[in-house]
Each structure stands twice: as structure tokens, then as C-alpha cells.
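Removed from the display is one protein chain of the complex; every other protein chain stays in position.
And now, chain A:
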Amino acid sequence: MPDFLVISADLAWPLAVLLAWLAGEFIHRYTRLPRISVYGLVGFVCAQAFPDLFATEAGSPVAVMANVAFGLILFELGYRVNLNWLRVNPWVAVSGLAESFATFGIVYLIASLWGMDTMPSLLLASLAMSTSPAGVLRVINEQRSSGQATERLLHLVALNCVLAVLTFKVIVGFWVFNTSGSLTQAISLSAIELVSSALLGAVCGMLVPAVLRRLGNLAREGTLAFALVVVILVAITHAYDLSPVLATLAFGLTARHRRVAFTRTQRNFGAIGELLMILLFVFAVSTLDWNNVVNGGMLAFVLLIARFAVKTAGVAAFSQLSGIPWRKGVATGMALAPMSVFVVLLLEQTKNSGVVFIDELAAVAAMTVFMEVLGPIITQRSLIWARETTKEE
């Protein structure tokens, strides 16, 4: 007779994904809330109700699939970013730098005043700089949003991701140096990892469009080829402890700027991309511990409000200079709310390298849970307020 528990464990993830999808469809139909908010909620409830069934080891198939899903999103983001724009209109980049570093400063300040140690405060501050491309891109695609707020949002998210990863890795490097005293280990965990990841992605970004060009029939092959290379990139970065975030983002960016031919990828990478995305959002919160959420809840609440205010003000401050009205600037800043999936995967990936922070950063767990549900809703409302979403005529 088969062991009931073993079967349940095997079934747990597929059933959770199915449940999340169904709940997402129903709730979206009646409330118009973003589906991904619902996925996160279902994931959190499932993981708290059956902690043993949803426990995932680093490197488990579910974690790898979640990383692939995130890789696809980062590639899609990179593929839509026009670096030349940041040169022509530098105020867009300036607003991104300003809101990121102001967020770092304010979060570090609040965490220190709250009594947290320096290192965890710095790490928390670097994580708060980020904006999760998963939440933002999904909402943009779901709402079929277009206009200046949308366009700027995409570019700012990419900038935030890069800045957050760089800052986070540098701080992790210092942390390792402080605790182990080994400079080699510290550098290999930060500088070498960052440079190799970006290079790996950039090389793929040059090779793939060139190969596609030779193959011809680009419209059909593009999406599949890019998706396959994202899968391979995630596998390589996993095997060699590199950063999948930087590698896939660099892949997208280079592929866009090096493309010999102009092919689009299918939004969300089609149905398989959608499936992986549900898994990603369910997975992201399943890694969190309810005790941490409770312990860090109050601080998280304060930090989230501060982060939201600083990001909104940071983008809005440069809106007129960069050529858009205040209203759109404020909407763009507000839409930068999501951060969960990015943070979880960054921490998961760091855990692979043997550095575990999640317990020191109880507030991160709480921030992640709040933002997994609230972040996409705020982005959606901001884009509607900016009048950039498609309404029924």
C-alpha cells in the first residue's frame, strides 16, 4: 500500500499551483485584482497549513523551476530596456539612482534606530532598493498597459535590480570577510561572481541573435530559443554559484542591443511561461516562516511605508525635468512597490553559497509577505491612475 504522505508530498506542488491558478482566475474575474497577488496568498496559506509538504531544499526541482521562471522574466525585462534612452534623457536614470540610494539610506537609518546590527541593517537596506520585475512585468502584461509611466517603470525596475544586486553582493562580501577573515572568499562571493554572471549573460546575448539570424524564420524561433538559453543560463549559474539575476538580465539587455534582426519574444513566454510564473509566486512565500513574519511585522510595516514614500518622491521629484507631468511621476514611483520575489530569490541563491541570512532578517520575511500580495495591487492601481491601462470601450 503506498504511503499516503509520500504521495501527498509529490502532489503538493502541482495541487498548490492548480489551486492558485483557479483562485487567481475567480478572484480576478470578480475583483479585477492582479492574479499574482492571489497566487502569493494561496502559496502562503498552503505553506503555513502544511509546512512539511512544502518544505523545499535549496536546489530542489521546485526551486530550480522558480529560478527559471524568474530568469524568463528578467530576460523579458532586459529585452525591453533601451539603454540609449537613459543617455538621451539622463533624468530618467538620475531619478532611478536617487530613489534607490535614498531608499537605501532611509531603510538603513530606520533599521539602525530600531536596534538592528549594522550588517543586517545594510543588507536590509540593499534589499529594499530593489523592485521585483516579476510583479511589475506581470501587471503590465496583464493590464496591457502602455505609456510613459509604464515605459519608465520598466527601466527603473531594471536599474533597481542591478543596483540592489550590486550593493547586496558587496555587503555580503564584507560580511564574509568580517566573519571568516578570508579576503579570497569574500571577493569570490562578490566581485568575481558579479562580473562572471554579467559576462556570461552578455556573451549569450551576442551569440543567440547571431545564430537566430543565420537560421532565418525569426518570428517563430525567437521565443523558444531565448527561453532555452535562459534555462541553460540558470542551470550554469546554479552549478557555479553565480548570479542568475545578473546573468539573465544581461542576456536580455545584450540580446536587445545586439540583435541583428528585430524579433519580439512572446509576452510572458506564452502558456509555459504563465505556468512557471504561478509556481514562482506560490514558491516565493512558501519559503517564509510565519514566526519571522510576526517578529518582523512592525518594523516591516514602518520600512515599507518609508520605502514607498521615498521611491514615490524620488521619481516624482524628477518628473517635470524628464518630460512628464507630476501625476505620471507619482504614479511611476508608486508602481515600484513590488519587491518580494526578487528578495526571496536573491536570499535563496545566497543560501546556496552557504550564507544564511533569513533568520537575522525577520523583517524581510514580513515585508515579503505584505508586498507579495499588496505590491502588484499598488502597481495595478498606479497604472490605472496614470490612465495607461486598456479599458473596455
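The rule is short, and it goes like this: contacts are C-beta pairs under 8 Å (C-beta built on N, C-alpha and C of every residue); 3 or more make two chains touch, one makes a residue touch a chain; residues count from 1.
Please note the rule applied: contacts and distances are computed from a predicted model.
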{"item": "Undisplayed chain, where the name is taken from the UniProt record, one of \"Nitrate transporter\", \"Protein-export membrane protein SecF\", \"Putative glutamate--cysteine ligase 2\" or \"Hydrogenase small subunit\"", "value": "\"Putative glutamate--cysteine ligase 2\""}
{"item": "Residue among A:Pro14, A:Pro61, A:Gly270 or A:Pro325 touching the omitted chain", "value": "A:Pro325"}
{"item": "Absent chain, residues of chain A that touch it", "value": "80-82, 84-85, 88-89, 144, 146-148, 151, 154, 213, 216-219, 261-264, 322-325, 328, 387-388, 390-391, 393"}
